[in-house]
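Removed: one protein chain of the complex. Kept in place: all other protein chains.
Entry: subunit A
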Amino acid sequence: MAFSSNLNTLDRSIRGVIGICVTAFALFNGDMIGDVFIEVLLGIFGILNLISLFSGWCPVYHLAGIDTRKH
């Protein structure tokens, strides 16, 4: 139960798109930002979204007891 999926397809795909964009931006356009710290932050957020994309599980939803997946 602890790591069971709690995202529906739409939620998951939006997160996927955001995750890919943000990670790519952090990785390849880091110079535009001009600050390593922000770059790292963006990277972390991007990766968190990618985790949600692959596992279908969101830790915040889990903590808050939200479940957007139709059982």
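Criterion: a residue touches a chain if its C-beta (ideal position, glycine included) is under 8 Å from a C-beta of that chain, and two chains touch if they have at least 3 such contacts; residues count from 1.
Just so it is clear, contacts and distances are computed from a predicted model.
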Options "ABC transporter ATP-binding protein", "Xanthine dehydrogenase D subunit", "Branched-chain amino acid transport system permease protein" or "GGDEF-domain containing protein": UniProt name of the undisplayed chain: "GGDEF-domain containing protein"
Residues belonging to subunit A that touch the chain removed from view: 32-35, 38, 41-42, 45, 60-61, 63-66
